Structures are given as structure tokens and as C-alpha cells.
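Note that this complex is displayed minus one protein chain, with the remaining chains in position.
So that you can tell them apart, the chains are marked A, B and C in the order they are listed, and the count of residues begins at 1 in each.
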Amino acid sequence: MLLWVVAALLATAVAAVTFSQMRWASHAVYVACAALCAAALGLLVLHLLAPDAGTSVRVLPLGLPWLGAHFRLDALATFFLIVVNLGGAAASVYALGYGRHETAPHRVLPFYAAFLAGMNLVVLADDAFTFLLCWEFMSLTSWALVMTQHRDHENTRAAYIYLVMASFGTLALLLAFGLLAGPDGHYGFDAMRAAAHSPALSGLVLVLVLLGAGSKAGLVPLHVWLPLAHPAAPSHVSALMSGVMTKVAVYGSMRIIFDLLGEPAWWWGLLVLCLGGISTVLGVIYALMQHDLKRLLAYHTVENIGIIYIGLGLALAFQTNAMSGAAALALTAALFHVFNHSLFKSLLFFGAGAVLTATGQRDMEQLGGLIHRMPYTSFAFLVGCVAISALPPLNGFVSEWLTFQAILQSTDLPQWGLKIMVPAVGGLLALSAALAAACFVKAFGVTFLGRPRSAAAMQAHEVDRYSLLTMLSFALLCLLAGILPGLVIDALAPVTVSLIGDRMPMQASIPWLSIIPITASRSSYNGLLVFVFIALSGTLAALVIHRYASRALRRAPAWDCGFPDADPATQYTAGSFAQPIRRVFGELAFRLREQLDLPAPGDIRPARFVATLGDRIWELLYLPVVRGVQFGAEQINRVQFLTIRRYLSLVFLTLITLLLVLAIWP
Amino acid sequence: MERLVFDIAHALAGGLVLVSFMMLYQDRLSALINIFAVQAVLLALSVAWQAYMQQAPHLYITAAIALLFKAIVIPVALHRIIKQLGIHREIEPVVGIGSTMFIGIGLVALSMVVMLRVTGNAAPVAREDLAFALSVILLGMLMMVTRRNAVGQVIGFMSLENGLVLAATGAKGMPLVVEISVAFSVLIAFIVIGIFLFRIRERFDTVDLSALDSHRGGQ
Amino acid sequence: MAVILDVLVQALQMALVLALAPLLTGLVRKTKSRLLRRQGPPLLQPYRDLLRLSRKEVVLADNASWLFRVAPYLIFAATWVAATLVPTFATGLMFNWAADLIAIIALLGSARFFLALSGMDIGTSFGGIGSSREVMIASLAEPAMLLIVFTVALIAGSTQLSTVSVFLASADVGMRISLALALVALIMVALAENARIPVDNPTSHLELTMVHEAMVLEYSGRHLAMIEFGGSLKLLLYVSLIASVFVPWGIAPQGGTPVEYGFGILSYLLKLTLFGILLALFETVIAKMRVFRVSQFLGAALMLGLLGTLLLFVSRGL
Partner (left out) sequence: MGAWAFDPVLMVVLIPLLSAPVLALLPNYKVSARINVLAALATLLAASSLFFVERPPPGNYLLVDDLNIVFIVLNTFVAFTTSVFSASYIGHELETGKLPAPYLRFYHAMYQVLAFAMNLAFVANNLGLMWVGVEVATLTTVLMVGIYRTPAALEAAWKYFILGSVGIALALFGTILVYMAAQPVVGEGNNAMLWTVLMQNVAAFDPALLNLAFVFLLLGYGTKMGLAPLHAWLPDAHAEGPTPISAVLSGLLLNVALYALLRYKLLLAASPGALAPGPLMMIMGLVSLVFAAFMLYRRRDIKRLFAYSSIEHMGIITFAFGMGGVIANFAGLLHMVMHSLTKSAIFFAVGHVAQIKGTQNIADIRGLTQTHPLLGWGLVGGVLAIAGVPPMGIFMSEFLVVSSTIAHAPWLALPLVLGLLVAFGALLLRLTALAFGEPSGSTAAVKASYVPLYAHLALVLSAGLYLPPALVLWFQHVAAMLG
């Protein structure tokens, strides 16, 4: 019956094409999408909670003629479908308000519904062909969505890079499935599970999957398209792409690595761990350097994906050494972070979208002081920032805490490589957590606090109630997930059981709703108690002070050490805020070149300071490839301008070579 | 008697290969056309001889067509075109005459090796004919590749077809030989008319193909 | 009956922490001025300052938002909760199971997060300087702190502070190179976090050098009192953290008799005075570093932490 919901989504997509010109079309389509996603969500939650939640398989006559299209709903798929449909429903409701300003609705509506349907189908697919079909269909629809403002060259370039990288990823996955399917082509997933794969083959498949799914999720060497494409799409779509599509990519890698491939080798965990570690640090450092709000959030997705892959790497490492308890913990941490990230990243993108509609600006250098004009949006954005920087009462901290607990299990790993790498990656994770906090202090501080830096920021106004409703409900969800982590962990148990065969200890029975990952003596954390503690002591202090000390309050111009300067330009901007960190990590991540030309004394020319950041990965990895292709095209292009005689000599040479081959060979 | 019959067929086919070599040697256009006419006559004789050997009367028609068309009509037409269009006399070969000849010998050797190894159990006459036919074809192509002049290329193409007709007649009992030779002669007629009709000479000042190439499609 | 006792002990812990914090700051100031042969403010001066500030009228900037007024209470509450979770005179208190070492560091992180935000709220350049430097220091201090936690947790086999201090107090831990490295790193991080001399001068108002002071420049009245109190609580937290982990002897075990609690409080007071004097001594001896030297200073702390974790496997092949 879930397939009916997806079919309805596709129907709305087709319908949207026909009456996209109508005024009420955008309203109708988004309401339909929201309703369908909510229905799917309901069905899934029921399926998750139902005790005998067996896997239901459905075969349709579509797809490969002799195989048909297999769809399967098991624990892993249910969890990811919940994430997809939750994000989808929220984005659709958000779009009700945000969509009104859409200039070309006919370019957004049909692809939006198709995009949701595509994501649902990918998670449901149970054979290689349907999986890849829906995977690439998802990229195609999101490419079209990124292309909405196609007049701006920057968007078309971003969309082009995105679809080329997506096609590279699909081809890598195609090769992986080809290897798994074997010579006589058993493309069904269940056939792949049954078939025994040689370690060398499964090693190659792992690398291919990391290339394929990793490029879609945004692991570092392959992340280049993400910060270009995600901001280019309309905000509710970039929220979906960052919050949900990257999770579908994570689902893809998990389904293949944990489900289809058999016994993992030890170096798998090491490889995934290193990739995750590098992605976290580089992702957040790049994010710190941005001054375009949506691009900052997109780069930050790379960091969170890195954290998820660290969790997966740990799970793989423990699984190879048959430490299933620790593996279950690591996997639950990764899945919990998937859920959290989809929550707060979508919330932050909604906030960025609200800022965009209110001020028409994405560049933080033009914003500032929005907290006074957009109180609710700024509160929701603040909750998002606190959650994403993994600060205690909220959900970001819980998943990071679980990952740290998993890292602390690393002493029992026999392989030296892992034993050394795991704490080192733990250090990287800690570094990126701190940098994330720095990044979101900058994002919130420069955008919402201080004085407005431009006229647009001056006349900002609060967004409509649909956007606010979604943002505040997601903020509440972040708080709930932070306070009651035990519930979420128990909900994740069937997923880890299906993938690894073991689960974290039962959390529901622990008193005071705290969570104990391994044993009570080892470590425990109680979100609710910490939150209640802070709230109580804060209000207690405020009451005592107001009651017994003074309540007097007076407004006056800012002190600013005695010489207040009203010009907003004196405030710290995004660039200057990140300057100390840029200086510390400058050379590491990008070729930092700072030119400062001070005019000679007496010369009234203004001093200029230019800091240029080169993106090392783009220059070392992508430019050589592009130049190589251009060179190849240039050389081969000469064949186009030969004379007839030379073409004839080409034919003649081929004939002679073939005859020679025949003369020599048989 | 059997020996003599085989020897004559062998001599005629060998003659054809020899004439192809002579065509490679020519550096003036009108001489080239005359040598081509000689080759056409030789082809007609060998086809007629094959007809006599295989008692296949329809081959006589092919011999007649070869004689009439290729030996007489087309060379005369080409001569008139050269005079009327004022195409300049000498042919600028791309590769020197000496090296072309050298390559030609190599090609003949290759075709001998390839053909004789392959047609192990066919009739001796057929084997001979096919081997010579393949060498005439390869020499024809060599001619087309090494000549800048459009007419030179056309003659190379026509000698290539002579090789084909020789091969067709060599294969005993092959049906449709007549139809194929007719088709080819129609093809050649097309070429000649094409040159005349499109007035390659007038539209591009020289018939040198490099002038033609400047108009090849843009990017 | 036992539950009431536990609640009482926990309440005692919370009250004790509140009371001792300003005392420790006063002690440090007193010893520093004494070392400089000055009379120095009396020991109880911080209490009077706090009372005076909370009675004064709050002067708010024009464009200060609600965050600016809520932040001080949040900072104070977070630091107070973190301080109560660190075992001072007794381990195994009722609420210790609510959060472990990582959670305490993260609580401090959220306090710092709100402090930096409030620094940027008024939109003055000093607030910006303070926040951006604070955040740069934090981006190195927090990972160093977490690596120290790794070292300690890997040795003690748990991140729960009570179990750690009980384990380290017991004899079977033996001398460890990584523990020594962790201690040095912890001291360096504590100096950075509490804005003590080598990293930032708590007393000076020189615009270019100050980090912590720059953020709280705009605060006045009771808000400033809250933040000052939070600052001293944080200092107390770090001192009691060092004491409970590296000098664990004398802490009362779980559910101990009142005598053990009394002995625990005594030993805790002794440790506080000892560390206060040591800190004052250290501050008078060393001069303040340039701001961008701080990143090497904290980089060294990070390396020490990482080295400590890696050396773990060498010493006893854990």
C-alpha cells in the first residue's frame, strides 16, 4: 500500500505539469505532497511499532523483463523512509508559504513531486535495476530543480557539475552491481545476498560503492558539487536535498555494504573511517570560510555526512572482529545522527529560506539585526544552531556522545591500524564539533544579531505562518529527540538487529529515562534531567535576583569603551569573524594567500586587504581531469578537418592492419 | 590442353596486375587514362576467357559491357572533360613515385600471402583469380589514396572495380555477376556525370581536392 | 530514608559549589597581590562585588535583543549544573549518573556558545573581537579536552567521573606516562578556558588583548554579576576536576558516613587553597602571550592529548 502512496506522488507530478500555469497550482501540489508524505509517515510509524514487523516484498511487472521490479520494506527501509517522508512533509508545508514567491512554478512543481517519489522508490527498491533507475531519476529531478533559475550562469554551471558527478556515481554503482550480479546477471538483491563473493571482489565492490554513494552523499574528495548545487535550488528543495537526499545516499551505501556484501575485511572499516574523518574536518573548515548562508549550510552537510560515515566505519571495524555489541552501538549512533541531521539541517535551510524571502539576500555580509524583525525565525534558527553544534540539551549532542562512546571501545580491536586510527579519528571528530560550534556562532551572530548592514536587512519582515509552523515544529522535534533519546534508540534496535544481528541494551527499562549504551558503570547520560536542571537553576537564579536584588532597567546607547560608532560597518562580518580560524587552519585546507597593500604614508588611497582561498581539492583533483578531457578533445578534433584523401588512407590503413592480423594470426 | 587454358587465364590476370602497376607509374593525366583503357581491354579479354572456360554465356555480356563502357566510352568522356574544363595536365602525387611502387609491391605480396593461405581447397583457377583480384583492388585503393587530382582518384576507383569484376568472374557460377557489373558501370557513369554536371572544375578553380577541402563543414 | 540523605548530600554539594566559587577567585587575587607586595582586596571582596552588582540598575544598549538578557542566566545555570556534576568532596552522588565527563565539557561548550552570541548581539567591534577569538581558542581547547577525556576514560574504562576518580584513587592504576601528559594538557586547557594570564588577562581592559572581557563589555548590573559568578564557578569546576581526577585521595566513597563526608570536605578545601595559591604563583611568574601564539600553545595541548591516548597502547599493551 506504500507503493500506492508513491504512485499518487508520481500522479501529482504528472498533474502538476498540465496545470502548472494555474494560480492555485502551487498551493494544490504542495498540499497534495504534504498530505501524501504525512500518510506515508503514518503507515511507516505503524509498521515500525507493530511487533511482528516482518519484511513485505512486492513484485511489479516493470523494469527488467525477466526480473520485474522488486520492492521490499524491511527495518532499514522503514527507518529511512520515515526520515524521507518526515522531511518531505515538512518541506511541502514550508513550501506552501515559501512557494508563493516562485517566479516559474512550472519548472518547480512537477519535478518536486517526482523528486519525492524518486527518493521513496530508491529506499523501497530491492533489485539492482530498479534501485539504479530510481537513484538516477532522483538525481535527474533534483537537477531540474537546481535548474529553476536557469538564467543565472552560476546555477547552470552548478547543475551541470551536479549531474555529471551524479552520472559518475551511478556508473560506479552500476559497475558494483555488475560485479555483485555475476556473469549470468542475477540482479535481484536476494540473489546477491545469497551468492558468496570472493574477498577481492567484495573489496572492489566496497570501493565502487564508496565512489558511487559517497559522491552522492558528499564525502570529501567527491563533495565538490554539493556546495554548488544545494544553494542553487529553491530553499525547500535544498532543505530536501541536504537533509534527505544525502541520507538516501547513506542508505544506499549501508544497504550494499552491510546487507549485500558478506563478511567485511578489516581494512574496510579503516578506509570508511578515514574518509569520514577527513570529510568532517574539511567540511567544517570550508563551511567556516563561506559568507553565503546557504552555501555554508551545504558545506556543513559534508561535515555531518562525515560523522555518519565515521559511525559506519566503526560499525564495520567492530563487525570484522565479532564485537557485535560495540558494532550495534556504532551503527545506532550513525543512524541516530542520520535522523538528527535530517531534522536540524532541514530546519536551518528553512530558516535560510525565510531569511531569503524576507530580505532577498543570501550573503551574510548584507544581513544582520534580523532578530528584532524576525523573532520567531531567529528563535527556530537558534535552536537549529545549538542542535547542530552538538550542545547538551538537544539531539545533536546525543548522537555525538554515542559516537564518542563507540570510539572508546576501540581498545579491544586487535588490528594495530584500527587501534591507532580510531582515537585519532575521535580527535578529528572533537575538532570538527568545536569548529561546528564556531561556524554556527558566526552564522547566527552575523545574520541575526548586531545591527542591520543593508537596507534589505532593515526592512525585513516575519515570514508567513506555514514556514514558521514547520520551523518551530522541527525545533520542538530536535528538543524532544535530545531529551528522550532512549525512545529513538529502541526504535532503531530492529534496524541494527537486521543488519548486524545484535542491538544496544534495552533503554526503556532504565529509570529516569537516561540512556546507558554499554554498562551502567561505563557511562550514562540523561537528557531530560540535564535540561530540567538547567531550566530550574536558570529560573531559580533569575527569580532570586529579581525578587531580592533589583529589577531596574534602562535603555542607553551602546557603551563600546566610551566612543560609540553608529556605522554598522564597524561590526564584525562573516569574513573577519572567521579570520583567526582561517589563519590557524589556512594552509592546511586551502592555498591561503593574503595580500595587503598599504598606501604609502600621505597617500590617501584606501588600504586593500585581499585574502584569496584556493580550493585545493578542486585544483588537484578536478582541474587536471577537465584539462585532460579538453586536451583529448583538442587532439581528436583534428580528425574532423582531414581531406577526403586522408580519410581514404584511414580506411586503407585499417584494411591493411586487419589483413596483416589475419595473415599472421590464425 | 588443360594446362594451356589455365596458363592463358593466369597470364591475363597477371597482365591486369601489371597494368595497375603501370598506372601507378604515370604522372600525366591523359597517359593515365589511356593506360586505364588498356586495363579495361585486358579485363574484357580475361572475362571472355573465363566465359569460354566456364561455358557461362552470360559472362560474355559482362565482357562486352566492360569493353564498351570502360575501354571506350569513359576514357573518351574523360579526355573531353579534361580538354573542355582545362584541367591542368600533370598529377601531383602525394607520395613520390618510387615509394608508391615499393608500397604496391608490398601490397601484392600481402594479398598473395593472405589469399593463397586462405583458399586452400578452392579450384586452382579461382585461387589465382582471387589473389590477382585482391592485389588489383589494393593497388586501386593505393592509387586513390596517393593522388590529389579528382580524376586520378576516379580512375583509381575504377581500377578497383575492375579488380572486383575480375574476382566476381573468377568465382565460378556466381549469379548476378552481370547485374553487379551493370550496377558498377551505372555507378561510374554517375561519377563522370557528377564531375561534368557539378562542373567541379568551374566551381572550384582546380580539381585538386585540397581546394575542395577548404569548403568542408565547419566545426 | 536513604533517598532523603542522598538528596541532602546532593543539595550540600550544590550549595558548597556556589559558596566556594567567589572565595577561590578572591583567594587567587589576594595571593597575587601579596606576591606583588601589595595589600590586595580582602578575601570576601568578590562576594561584595556580586551583591553590589546585583543591586545596581542594568543599562541595556538600544539594539540589545531578548537573547542578550536571557544569556547570562543560561550561562550561569549551565556552568552551575556542570560544577555540581564534578565530584568535590564525595563521589557517587544521586545526580552524577545524569551526565558524564563528555557531557560536562559539552555543557561548558554551550555556556561559551551563548556567551559568544551575546558578545555579538550589540554589534560593536569589541564584541566581535572577543567572540571570534573566544571561538578560535575554543576550537582548539575543546578537542584537546576531549582527547584528555579519551586518555583518562581508556585507562579507567569509563567516562563516569565518580568511577574514574574511585578507580584512580585505588592502587592498581600505577604510574602512567599518558596520565602525566593528560595532566599537563588539562592544565594548559584550563588556563585557556578560564582566560587566565598566558592566554588572556582577566583583569585588563586593554582592547586589543582582552578576549573574555571583550564579550562581556556591554553587560552591567545583575547580568554582569551572573556572568562573573559563572566565570568563577567555571574556575572552581576546572580546579575540582583536576583535583578529583589527578588528586583523588580523600574523596568520600558513595553513601559514606557523615564523618567521611566531613573528612572529604576538609580535603577538598585543602586542595582548593593549594591550587589557588599555585595558580596565583603561576600567573605572577608568566607573561601574556600574543593572541596568535595561543593557537600554537593550544596546538601543543592537543598534541599532548593525542600523544597521551596513543602512548596508552605502548605502556601496558592495554
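Observations on the model:
Convention: a contact is a pair of C-beta atoms (placed from the backbone, for glycine too) under 8 Å apart; a residue touches a chain by one contact, two chains touch by 3 or more.
Quantities reported herein were computed from a predicted structural model and do not represent experimental measurements.
Although it is not drawn here, the omitted chain touches the following shown chains in the complete assembly: A, B.
Only one of the listed residues, A:420, A:472, A:592 or A:644, touches the absent chain: A:644. Only one residue from A:2, A:25, A:73 or A:133 touches the chain missing from this view: A:133.
Within the full complex, the residue among A:11, A:39, A:59 or A:171 touching the omitted chain is A:171. Only one of the listed residues, B:65, B:78 or B:160, touches the absent chain: B:160. Residues 61-66, 128-129, 132-137, 140, 147, 150-151, 153, 156, 159-160, 163-164, 167-168, 171, 174-175, 177-179, 181-183, 185, 187, 629-630, 632-634, 636-637, 639-640, 642, 644, 647-648, 650-651, 653-655, 658-659, 662, 665-666 are the ones on chain A that touch the missing chain.
Considering the complete assembly, chain B touches the hidden chain via residues 114-115, 117-122, 126, 130, 133-134, 137, 141, 144, 153, 157, 160-161, 164, 167-168, 171-176, 179-180, 183, 187, 190-191, 194, 198, 203-204, 212-213, 215-219.
Everything that follows uses one rule, which is that only the chains that are shown with their structure count from here on.
Shared contact partners of chain A and chain C are absent.
Chain A and chain C have CA centres that are 35 Å apart.
Remark: chain A residues 368-369, 371-372, 375, 382, 386, 389-393, 397, 401, 404-405, 407-408, 411, 419-420, 423-424, 426-427, 430-431, 433-435, 437-438, 441-442, 444-446, 449-451, 512, 514, 520-526, 529-530, 533-535, 537-539, 541-542, 545, 549-550, 552-561, 564-565, 568, 570-572, 576-581, 583-584 touch chain C in the complex. Touching chain A in their complex are the following residues of chain C: 51, 54-63, 65-67, 73-74, 76-78, 80-81, 95, 97-100, 102-103, 106-107, 109-110, 112-113, 116-117, 120-129, 131-133, 135-136, 138-143, 145-147, 150, 153-154, 157-160, 163, 205, 207, 217-218, 220-222, 225-226, 291-292, 295, 302, 305-306, 309-310, 312-313, 318.
Of all residues in chain B, those touching chain A in their complex are 94, 107, 110-111, 113-114, 117, 138, 141-142, 144-145, 147-148, 153, 209-210, 212-213, 216, 219.
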